[in-house]
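All protein chains of the complex are present and in place, except for one that has been dropped.
Just so it is clear, A, B and C label the chains in written order, and each chain counts residues from 1 on its own.
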Amino acid sequence: MIIVLKPNISKKDEAAVLKEIRRLGYRPHVMRGVARTVVGAIGDERTHRTLEVLSSWAQVEQVMPVQKRHKLISRDAHPENSTVSTRNVVIGGSKFQVMAGPCSVESEKQLLTTAHAIKKAGATILRGGAFKPRTSPYEFQGLGEKGLKLLAKARRETGLPVITELLSEQQADLVAEYADILQIGTRNAQNFQLLIAAAKTGKPVLLKRGLSMKIEEWLLAGEYVLAHENPHLLFCERGIRTFETYTRNTLDLSAVPILKKETHCPVVIDPSQGVGRADLVTAMCKGAVAMGADALLIEVHPNPTEAWSDAAQQLSIDGFGRLMDELKPFIAAAGRE
Amino acid sequence: MIIVLKPNISKKDEAAVLKEIRRLGYRPHVMRGVARTVVGAIGDERTHRTLEVLSSWAQVEQVMPVQKRHKLISRDAHPENSTVSTRNVVIGGSKFQVMAGPCSVESEKQLLTTAHAIKKAGATILRGGAFKPRTSPYEFQGLGEKGLKLLAKARRETGLPVITELLSEQQADLVAEYADILQIGTRNAQNFQLLIAAAKTGKPVLLKRGLSMKIEEWLLAGEYVLAHENPHLLFCERGIRTFETYTRNTLDLSAVPILKKETHCPVVIDPSQGVGRADLVTAMCKGAVAMGADALLIEVHPNPTEAWSDAAQQLSIDGFGRLMDELKPFIAAAGRE
Amino acid sequence: MIIVLKPNISKKDEAAVLKEIRRLGYRPHVMRGVARTVVGAIGDERTHRTLEVLSSWAQVEQVMPVQKRHKLISRDAHPENSTVSTRNVVIGGSKFQVMAGPCSVESEKQLLTTAHAIKKAGATILRGGAFKPRTSPYEFQGLGEKGLKLLAKARRETGLPVITELLSEQQADLVAEYADILQIGTRNAQNFQLLIAAAKTGKPVLLKRGLSMKIEEWLLAGEYVLAHENPHLLFCERGIRTFETYTRNTLDLSAVPILKKETHCPVVIDPSQGVGRADLVTAMCKGAVAMGADALLIEVHPNPTEAWSDAAQQLSIDGFGRLMDELKPFIAAAGRE
Partner (left out) sequence: MIIVLKPNISKKDEAAVLKEIRRLGYRPHVMRGVARTVVGAIGDERTHRTLEVLSSWAQVEQVMPVQKRHKLISRDAHPENSTVSTRNVVIGGSKFQVMAGPCSVESEKQLLTTAHAIKKAGATILRGGAFKPRTSPYEFQGLGEKGLKLLAKARRETGLPVITELLSEQQADLVAEYADILQIGTRNAQNFQLLIAAAKTGKPVLLKRGLSMKIEEWLLAGEYVLAHENPHLLFCERGIRTFETYTRNTLDLSAVPILKKETHCPVVIDPSQGVGRADLVTAMCKGAVAMGADALLIEVHPNPTEAWSDAAQQLSIDGFGRLMDELKPFIAAAGRE
């Protein structure tokens, strides 16, 4: 920690700060500047941040941490890119991957139609929600285990691995039984108990960014997964909440190069949630590919106007086919297959 | 729903919209304006919002909901203020209530010292975290059940009811066994499974606002509690995330009159989390009291510099005493006891 | 500045940083911590911030300024509260002041009616816009000089000093000829040329906070006024832009204690712009008074439904009278007249 003292404080007030720093297990190092005296507190600040209390002392102007708090997830800890594999699909390698499927699993017909169609168009992983977190208690909450069974059936028929959202610790084993990748949604991005339960299944975990999560907080939420001995982590940017109302959220594509710099884990972009409008999805996908994302997560529905949730942001099957065609030159330009 | 059509679309495109509205179970009502044609879709839009899909149709400019989505929680449903009672303490009545205590329960001595001191200063409910959600997996995660037992002991000694945070569905019964009010924290404000589990215990639930939760979303999260047959709900504003970095969060005091207008449930303000700096807490409390809040939730620690979490924002016992004195004229001015 | 080096960099890379620090006119001071080496760069960082370039160097993790950048406006420079006086009205003293009047000056009758009514209700300064910044070029842009003349007439009739907005450098002298206080609006809060032009008139300047202005930026914008030799500065919080859509803006009342701590200038709150809804204005005013604001700026119109701008947020004359009555106990509780 760096502790910046106020100008013109007494020797006694300064000594009190130094004493407190020592008492908390750090070694103070005083640096006298032109207008301010600055104290470095030397010690490991990752395990406790008690020095921050000094910011409320009258003689202290500011307390600034200097250490990054993430460890296992850091590129310092693992300089190479890591990859996440599931049933022969490798995310984070030379091949660009596309996860697609409906927002919610609604019926066998809806899911199988979509699964075959997206496979034909080039997608390599099937997405679909069986447990749905809904803003209102009166909205459709997903088919539950029945939905999981349909996902498993679609996998048997198409060979596509399956990703689906986990909402409850109590269902971690159930969902892991059916799914190949467990998705942690934006509303649960700092539900640490759920993250730990997901990690403990051993299955790959896709961690969506919380609606107002800073990069540092997101990295630390991911750290929960690795710290519970599951190295199979994917980060997924899906839009942050800002003042803009034209789009549902603001898709923060700068997350791609930032995550690539800070962490070794693969990066997935979800443009459907990100902008919430099907007519903007194609452009967002092109940007994500060009900027170095490893995969996309896209909502596709055989008839978006009949979707039971998030109808406005789902692509039709034809629309998805056109998107996949339009992405090809950008995937090539990005040096991917 | 109101559907605004684009200008100069063909009769055929307009007819397709009307047909779809009918197919989805609504009755269309056409209104021709100067520059736009607007269609009202008549029907109950609370149970499904499928008409929103029309926003992705080429001939549609905008789709706007007209119904509020919250019901039980609404002042329309319950015009009088509701109150929440626990062990002779009534929140939302004529008496202004103060919940105070340490961020985390750390030891018997720390907790009992605080409990006796805040009672003496006039607080009526004891707060303290036994399960702590922490941004980093390497930070202190709370004493767990041992912390709950200490809270129960403090209640026996002081008679103060106890509020503490619930982090996991699996611990709902355990926490409810010891606590008088269950707190749902900001990171779990849309963890609907946790809300349902808390509701089912039958104990009063204090629902903190999510970091980037709109008022409407917050009301609907509260609706989950009432819809699961627990009417004992408290809303607690604790700061939202904005661009400002001077304070930890931006305490949105306008939530007080807004909640009072939209809902019948009592309103609690947490200035400690809201600003994250003990030196600003007093002013925020005065504002909250003057604006009509029913209670405050304040972090107090016998020695803030030794706190194991959130040290910078906890008041000392002396500081809390001074705060309680300074609040008196404002509580009187607000017509409370 | 504090420069945090990456872990495990070479001696040569470290030496390059030290050399650059020296070249830029600072003296480096090295502090070796457990996980990081930190370098303090000693020198006055207020006049140039070139060290920030180091943040783009490969071996540097972070660059953190330690000095506050505001000077004249700081409480360090002027420990006592300063006051701003105009025509016998003192803002920032023991008397709480209320500025009120219509959003736009629309006609002689509208303005004089309002002026007499607000004076009777206890307001001490008359507000009214003659030059109006409007989001769309097709909206009413204000009466211009004719509006200024009406304001002057209202002042002659009531004795109330007048505050009005200045939009253009070229009109600074014109507006200063008629107005007692020049208002800089939120859209121009970092229009430094306008701030300088306003400062040079010598009249008191009320500086509204920009829609997404951090406290530090606001203080520095105010510093432009004092640096151009005009000490008569008022800060006015009027709501910041956040994700919330229920209110027009989020009124950040924490600005009151923060400004009181950082600067000696008086603090004004504008609840009308802050929430944009007349039905919430009273509660916001009570909060502002309780938290230590020095004055309020309130929109009042003899017939809000006929207002030519911002109709939804203007109080009626009766509503303003009731507000003034309701504020009395809070003004007393805050120790003001």
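In this section, a contact is a pair of C-beta atoms (placed from the backbone, for glycine too) under 8 Å apart; a residue touches a chain by one contact, two chains touch by 3 or more.
Since the model is a prediction, treat every value here as computed from it, not as a measurement.
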Residue among A:Glu14, A:Asp76 or A:Asp279 touching the omitted chain: A:Asp279
Residue of A:Gln141, A:Thr247 or A:Ser316 touching the missing chain in the full complex: A:Thr247
Chain C residues touching the omitted chain (full complex): 20, 24, 46-50, 52-56, 63, 69-71, 133-140, 167-170, 187-188, 190-194, 210-212, 217, 220-221, 223-224, 227-228, 241, 277-279, 304-308, 311-313
Residues belonging to chain A that touch the chain removed from view: 212, 214-216, 240, 242-247, 250-254, 256-258, 260-261, 274-275, 279-280, 282-284, 286-292, 329-330, 332-334
Absent chain, residues of chain B that touch it: 2, 4, 7, 29, 31-36, 38, 40, 42-44, 61-62, 64, 66-68, 76, 212, 241-243, 245
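The definition used in the following text is that only the chains that are shown with their structure count from here on.
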Most remote chain, CA-based centroid, reference being chain B: C
Copies chain C and chain B - interface residue numbers shared by over half, same or different: same
Chain A and chain B, separation of their C-alpha mean positions in angstrom: 25
Distance between the centres, which are taken as Cα means, of chain C and chain B, whole angstrom: 30
Chain A, residues touching no fewer than two other chains: 212, 241
